[in-house]
Each structure stands twice: as structure tokens, then as C-alpha cells.
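What you see is part of a larger complex, with each chain still in position.
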């Protein structure tokens, strides 16, 4: 059972300490350092595997996943606007968060599959990168139309050269060039410590998620429901796409997880600057305070069962 | 201290997310320099405690002539006041080497 996995326990520990209003916080520099290590590790792993892959096989998945990144926010938007009765910019901004992905959730899924010895398609870290872009574009256009005011050049620079994308891509390239043997001398940090680093990262994420709970209370039940139900819907879409693409069970589960996860770093930053009239507290509190915990504790094992079920059809 | 002259010190406390934008703006609006420190605080938009990337503040100081000060304040009010956590206050300061500002 996943909830006994110490990594998840660290998250629950942080969440509990945060809700009890403990003073515990990791220093921001440490939290950032852990993020850097996780992103490089994931990149390296992906890169090593990618080297074994014929490039042509990537075209289909890349195209499909990109499409998914465009479509999911387009589904979320009307729900938020008409059912949730959010203002247009808020609905657009929240929708954008759910079209993108959370690297923390991806890392937990990686650890979960590895602890169960389940393989998945090696290009998955590439998909994380690819999913960063479309949702942000859709979010901006939903909020303002194709406005002249948006500085597209600067925006694309900020997305494509943001910390997350750069570290993932850099890690992948290094893994790809150096190969499994070349990476061995640095494996003790990037691979052997991966799960412990992820555990510390989740401790802090739990503390941060807890700090979102009070904002959630203010914005009512709809957001909580949306933060659980929309990921479940997205997971079905992602899992089904995985099956269509002929992915393995592990890959299907991964794509479901990516679909179900919501961004809490790249998208909030981009939205703050491009759609400033959207209230940032709304989107972050649901993405970080509801969906992230849900995916870590309940979602990931569920998506694996779902993938198993899909493949047994 | 014979060289002392009066200039305006404009202090802006706002969201870290705006740092790049402000720096660009200052250049265009005629400020010769600026100084930034990290901060946390509370105001009408609630507590901003720097605990999470979107909730940290910066404290920006610009020393400039009255003209430029007015331009900057007007520009910031127009472009950022509505959507961002931001306060601005001004005071007179004596500066040395007045040509620098």
C-alpha cells in the first residue's frame, strides 16, 4: 500500500505539522536545492533511457500529449466559469494550472513505479517538459483573447528558459550524451539519494500545502470538489490516450498521472505576469492544497489500478 | 556637506514577481539607479510571508528628481496598483554628488 511508503509519510507528516501550525519550515535555499536535484535526477534518468529509443517513435506521443495539454484547460474553463461562477480571468488561470503538470507529483510516481519494479516509457520526462507550454498559452488566450498587449517573445523566453524546463532538458541531454556508464560516478547523489531527497521535498510540500488550507476555506466547497474531480477526469483522458498510443501499463499510469496533476510553479508565475487580474490565491490553493495531496496520497496508486484495468480489457 | 542637494526617495513595496518589470520601467522612465531588498509583510492583500514563491515581497528604492519621481509614481499607479499588492511612499532626502541622480 502506498500510504505506508515512507515518502508519502513524509508528506503527511509535513501536512500535519502545518495544520497544527508548527513553526517548522525548511530554509527556502534548501527547498530550492532539493528541487534542482529532483529535476536533474529525473532528467538524467529520462536521458539515459531516451538514448536507447529510436527518435521516430517519439513523434506520435509528443503530438498527442501536446494536444492533451491544449484540450484539458479548454474542458476545465467552462466548468469553472459556468458551474463554479468564477470570473473569466480566474477561470482561465485555474484551467491553465490543470493543463500543465506538477513535477513533484511526477517524481512521486517515478518512485512509486520503481518501488514496484514497473517499467514505463522512457520518454516520459520529455512529456513533462512538453506539457509546460500549451496550457499557459490556452490560459492567456482564454483570459484575454489574442491580445496585442501580451509580450509573446518575453513570455516564451520565460517558459522555455524557466528553471524547471532548463533543468529537465539539461539533465536529459547529459544523460543522453553520457549514457548509463558515464553517469555512474555521479549516481550516488542523483540516483541513490533520489528517494530521500524526494522525502524531504515532500515534507516541505506538506507544510506549504497546509498553509493553503485556510485560503481554501474562504473559497468554499466548489474548489475542493473541482480539485479532486477534475484530476480524476483528466486521469481517465490521460490513461485512455496512453492505451491508444500503445503504451505499457507503467506508461499509461504515468500519462494518467501527468494529466491529473496541476502545475504550482511555472504556471502561477506566468499567470501572475500575463493575467494579473486573476487572483493567484485561488489557483494555487486548489492546485497545491487539494490536488497535490490528493494525487500523492490517493491518486497515484489509483491511477496504477486504472492502468492495470485498462490493459486487462 | 556643501555639495548636498535635495532629491526624492521613492520607496515601493510590492510582489517579487514584478522585479523584472519594474527594473525595465525605471530605465524607460528616467531613473539612474535603484536598490532592492527582499521583504515580507502584510497589507490589504493579506499576509505576504515569503514562504512560497508567489508570496514574497521586494522593497525598492529609487532616488531621483521630483519630475522623474512623479512620472514613476504615476506610471506604477496606472499599471500595477489595481492588480498587484503594492504600496508607494515618498520622502525628501539630501544626497551627495547630486549629478548622479
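So that you can tell them apart, the chains are marked A and B in the order they are listed, and the count of residues begins at 1 in each.
Basically, a contact is a pair of C-beta atoms (placed from the backbone, for glycine too) under 8 Å apart; a residue touches a chain by one contact, two chains touch by 3 or more.
Computed from a predicted model, the values in this text were never measured in an experiment.
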Legend entry - Total chain copies in the file, per protein type: A x3, B x3
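Rule of thumb we're sticking to: only the chains that are shown with their structure count from here on.
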Legend entry - Centre distance in Å when chain A and chain B are each reduced to the mean of their C-alpha atoms: 35
Inset, instruction - In the complex, go through chain B and note every residue touching chain A. - result: 15, 17, 21, 46, 50-54, 80, 82-84
Legend entry - Residues on chain A engaged by chain B in the complex (per definition of touch): 25, 28, 208, 211, 265, 268-269, 272-273, 276-277, 280-281, 284
